[in-house]
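I have placed the structure first, in the form of C-alpha cells, so that the comments after it can refer back to it.
Excluded from the complex is one protein chain; the other protein chains are retained at their positions.
Chain naming follows the written order as A, B and C, and within any one chain the residues start at number 1.
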Amino acid sequence: MSDALLLFDLLLALAVVAIAAAALLVRDAFAMIVLFVVFGLLSALAWVRLAAPDVALAEAAIGTGLTGALLLKTLHHLRARGMAGWQPGAVAQRPVPRAVAWLNAGLALAVMAGLGVAILGSPLRVTGLEIAVAEAMPLSGVENPVTAVLLNFRAYDTLMEVVVLLSAVIVVWQIERGAGPAPAPSLGPVWQGFARLTLPAAALVGVYVLWAGAEAPGGAFQGGAMLAAIGLMMLLTGLYRPHPDHRGLARLLFVLGTVAFAATALLVAGGGRASFEYPPSYAKTLILLIEALVTISIAVTLTALFHGREPVALKGDLRHDP
Amino acid sequence: MTGPDWLTLSIILPLFGAVAAFILPRAAAGLGLTTVAATTLCVLMMADQVAALGAVTVPLGGWGAPLGIELRADGLSVAMLALTGMVGLLVSVSAIDAFAGDRTARQRQYFWPLWLLLLSGLNGVYLGTDLFNLYVMIEIIALAAVGLTVLGGTREALRAGLDYVYASILGALLFLLGVGLIYLQLGRLDFAGVIAAPPSAAMTAALAVMFVGLALKTALFPLHVWLPAAHANAAAPASALLSGLVVKGALYIVLRLAGYMPALTEDILTLIGLMGAGAVIWGGIQALRAERLKLLVAWSTVAQIGLIFVALARAGERGLSDSWKAAALLILAHGIAKAAMFLAAGRIKDEIGHDRIRDLDRSPIRPTLAQVTFALAAISLIGLPPSLGFIGKWQLMEGAMMAGYWHWVAITMIGTLFSVAYFSRVLAGFLRFDRVRGGPLAEHHGWSGADAAPLILASAAVLLGLAAGPIIAFIDLGAGGAMP
Amino acid sequence: MTAIISMVLIGAGTLFFLAGTIGLLRFPDLHCQLHALTKADGLGLTLIGLGAALLAGSAGDVARIALICAFAALSGATCGHLIARHARRGNSEARDV
Partner (left out) sequence: MTPDLIYGAAGLAVFGIGLWGAIALQDRMRRLLGLKLCSVGAGFVLIVGAWREPPAAPDPMPHALVITGIVVMLSATAAALALIRRLHDLEDADDRP
C-alpha cells in the first residue's frame, strides 16, 4: 500500500513540476491560465496529501480560483481593447538574446540545486512548534489548531494580512482611477440559470466554512473566498452592478475587518494583559466575532479586487454604470 | 513592561489613520497629518522608555516567542522609528502643499491612506522580531510603496511601478523561501531562536536567499535596475518617502540579521562589500550621466545604499559588532538628507517648470530656498563636516583603517569624489546667472511656505552631526544584551 | 460484497475519465473534445461517487457525495456550454469574450 502511495506521490510531484513549466512555456495566454489553474489544484491535492487541508482549501479557493479569475479578467481586458489578436509576447520590449535566456535558466537552476544540496546536507525534521501549540490549545478558545494560530497565537500577523488585502484594494482603486469600464463578457442564458441555482448554495457553503473553522479545516479566509465567489457570479451575471453611490458603503465594508480586529487587540490590553491577549473565557466569542467581520471584509474586498476600478462616474460612462 | 504599550500603538495608530483617511477622503489631509504627529509622539514616549530601561519587549497576545510574536524596541529600532517619524512628519507637511490644487484632488485622496499604511508597515518592521512577520510587513510596505510610485498616473510612472512590483514581490518571495528553509532547520522563526542556531550549510543557504531578496528590495547593485525609474517618476513627496524611508525597511532587516549572524563569514562580507563598491561606482557614473535632476538624485540613492553596504562589510568578521554603527548612522543621514533633496528637487521642478539639469541655469525664476535646501542636503550626502553624513563616513573610514582594510577606504573616497562631481553639476547651475535669457531675473524668486519643511529637514541633516555622540550612544542601547 | 461492487464502480469511473482524457488529446477540434470530456467525465465522476457512497459510513457522507456529484454535473455542463459558446463567438463575431 505504501508503495502505491509513494508512486502516487512521485507522479503527483512530477505533474506539479511539469505543469508549472508548461504554464510558462505554452504559447497561448488562455492555455497558460488554464494550465496554471490545473497546477494550483494539483498543488492543493499535494497539500491534502501532506495533511494540510486548511492550506489546500485556501490555495484552491484563493490562490487558484480567485487568482485564475483575476488573470482571466485581465486577459479579457487586454484582448478586448486594441490589439485584437493580442498574444503574450507581443508586448515584448526587446528580444532576449539566447545566451542571456540560457544564462537565466542556468542561474535559476544553480540557485535551486545549491539550496537543495545545502538542505540535504543538514539534519532535517526538527521538532517545530507543534508541542507549544498543543499545550496552548486549551487556552486558545478554538479547537482547530490552524485557526488558533491564525486568530490567537499569531493574531498580529493575521491582522496585518487583512491590512495587506485592504492595501491591495486601495492600490487597485488608485491605479485604475479614470480608467474606462471594462467590457463586460456576455455569458448567455445557461450561465444565468446556473448562477441563480448555485448562488444560495454557495452562500450556505461560505458561512459553513467560516463556522466550521473553529473546529475543522476552514475559517475566515476560506469562507470569505467562497462568499467572494458569490460576488464574482453576481458581477458576471449583472445581478449586481457597482454604482458610484455604493462607494461609501464599500469603503466601510473594506475596513470593517481591520478596524474590528485592531480595536479588539487594543481594547483587551490593560490590567496586566498585553495587546491581542484575549481573556481565555471570552476567547471563543471574540475570535468568532472577529472572524465573522473579517470574513465580510475579505469577501467584499476580493470581489472588489476582481471588479477592479472604483465605480466612479466618468464622462461618457453612463451606459455602463446606470 | 510599564505604562502604555507604545510599541503596538505606533503600529496600529497609523492603521486607524489610514482607515479614517480612506473612508473620509475630503478630510484625508487633516486626518493624515494628525495621525503622523500622534504616531511620532508615541515614538517619543517609546524613546523615553527605552532610554530608561534599555530595551522594551511586548509579547503580543501574551504568548511570548516562539509561539507568539514579540515586539521589541531598542536603541536602533527607536532611532529608525524616529527617523521615520521626523521625515514622515515633514514630508506630510509638504505633501499638503504639493497636493493642494484641484488638479491633484484624487492624488491627495489616495496619498494619505497609502502613506499611513506605509508608516504602519515601516514601524512594524522596526519593532518586529519574527521573520515571518517581517515578510508580511515588507509586503504591506511594498504594496503601499507601489501605490505611491504610480500616484501620478503617467505612463512612465506606471511602467516603473510595474517593474517595482515585480522586483518587490520577487524579493519578498525569496525572503519567504529563506524563512521556510529556516523553519525547516530550526522549527521556530523568532530572532532569539535564529541567533542561537548553530552555523550550518543549510542556515547559510537560507540566510543567503533572504539576503538576495532583501538586496533586491533595497536595490543593491546589481539588483538596482528598478529603482532609478521608480524614484525619479513618482510625485515629489512620494519620491521623498520612497528614497528616504522605504528602502531603509529592508536595509534595516539586513542590518539586524547581519549584526548577529554567526553564519556570516569573511568571504560573504567581502562579497557584500564588493556589491556595495559596485553600487558606489556604477551609481556615481549614472548620476554623472543623468539628464534630469530627479534621475540624478535617484541614482545617487543607488550609490549611497552601496556605501551603506560597504560600511557593513568594512570591518570584516572581527569588527562586525561595531561596523553596524557606521551603517546605522549612514542610514539615518541618508534618510533625512535624501528626503529633503527629493522634496527640494520637486519644488525646483514645480517652480522652473522642468528638471533638465543643463537648462537649470537658463531659468529666469530662481527658487532660492529650494536651491539652498538642495545644497544643504548635498553637503550631508557628500559627507562634509559637520553633517550627519560626515560622521557616518568618518566612522566607516576610521574602522576600516584600524582594521587595515585600505581598499574600503579607497572605495569611500571614490564615492565621495563621485558625489562631489555629480552634485556640482546641479549646484553650478544654481549659481550661474549669466545664461539667463530674456531680461533680468524675475521679481518673484520662486519660494513659498512649501520650502519650509524640506529646508528644516536639510538643516537637520547637517546639524544633527553635532549631536552625533548622543545619537551613537542611543543606538547602542539594548544592543549589548543576550537578545539582539 | 459491497467492497467488490464499489471497486468495480470506481474502476469503471476511472476508465471513463481515461476515455475522456484520450478524447481531449486525440479529437481534432474543440467541439469534439468537449463532447468527449463533458460526457465521459460526468459519467465517470458519478460512477466513482456511487462507488464511494457504497463505502461511506454514514448517511451524511452519502448526502455529501450526492451533493458533490450534483454540483459537479451542473458546473461541468455549464462550463462546457460556456467554452463552446466562447469558441463559436470567437470565430464569428470579432472576439467578444
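Please note the rule applied: a residue touches a chain if its C-beta (ideal position, glycine included) is under 8 Å from a C-beta of that chain, and two chains touch if they have at least 3 such contacts.
Remember, it's a predicted structure, so these values are computed and weren't measured experimentally.
Peer 1: For the chain that was dropped from the view, give me its touching partners among the shown chains.
Peer 2: Listed by label, the shown chains it touches are A, B.
Peer 1: One chain is left out of this view; which of B:6, B:22, B:99 or B:132 touches it in the full complex?
Peer 2: Candidates B:6, B:22, B:99 or B:132; residue touching the omitted chain: B:132.
Peer 1: Thinking of the whole complex, not just what is shown, which of A:58, A:202, A:287 or A:300 touches the missing chain?
Peer 2: Within the whole complex, the residue contacting the unshown chain is A:58.
Peer 1: To test your reading of the contact rule: which positions on subunit B touch the chain that is missing from view?
Peer 2: Those residues of subunit B that touch the unshown chain are 132, 135-136, 139, 142-143, 146-147, 150, 155, 158-159, 161-162, 165-166, 168-170, 172-174, 176-177, 179-181, 183-184, 187.
Peer 1: Name every residue on subunit A in touch with the hidden partner chain.
Peer 2: Residues of subunit A in touch with the missing chain: 5-6, 9-10, 13-14, 16-17, 20-21, 23-24, 29, 32, 36, 39-40, 43, 46-47, 49-52, 54-55, 58-59, 62-63, 66-67, 70-71, 73-75, 77-78, 81-83, 88-89, 91-94, 96, 100-101, 104-105, 107-109, 111-112, 115-116, 119, 124-125, 128-130, 133, 145-146, 148-150, 154, 157-158, 161, 164-165, 167-169, 171-172, 175-176, 179-180, 182, 219, 221, 302, 305, 308.
Heads up, the rule we're going with is that only the chains that are shown with their structure count from here on.
Peer 1: Quick check of your reading of the touch definition: is the inter-chain graph here a line, ring, star, complete or other?
Peer 2: Chain contacts: open path, no cycle.
Peer 1: Which two chains have the most contacts between them?
Peer 2: A-B
Peer 1: As a quick test, compute the distance in whole Å between the mean CA positions of subunit B and subunit C.
Peer 2: Roughly 56 Å, centre to centre.
Peer 1: Determine the centre-to-centre distance between subunit A and subunit C, using the mean Cα coordinates as centres, and give it in whole Å.
Peer 2: Centres of subunit A and subunit C (C-alpha means) sit 26 Å apart.
Peer 1: Please tell me the distance, in whole Å, between the geometric centres of subunit A and subunit B computed from their C-alpha atoms.
Peer 2: Spacing between the chain centres: roughly 31 Å.
Peer 1: Enumerate the residues of subunit B that touch no fewer than two other chains.
Peer 2: none
Peer 1: Using the touch definition from the top, list the residues of subunit B that touch subunit A in their complex.
Peer 2: Within the complex, subunit B contacts subunit A at residues 1, 5, 8-9, 12, 15-16, 19, 22-23, 58-63, 66-69, 106, 110, 113-114, 117, 120, 124, 130, 132-133, 136-137, 139-140, 143-144, 146-147, 150-151, 153, 158, 161, 177, 181, 183-188, 200-206, 209.
Peer 1: For subunit A, which residues count as touching subunit B in their complex?
Peer 2: Against subunit B, the touching part of subunit A is residues 111, 114-115, 118-119, 121-122, 124, 126-129, 132-133, 136, 152-157, 160-161, 163-164, 166-168, 170-171, 173-175, 177-178, 248, 251-252, 254-255, 258-259, 262, 265-266, 269, 273-278.
Peer 1: Considering the complex alone, what residue numbers of subunit A touch subunit C?
Peer 2: The touching residues are 76, 79-80, 84, 185-188, 190-191, 194, 197-198, 201.
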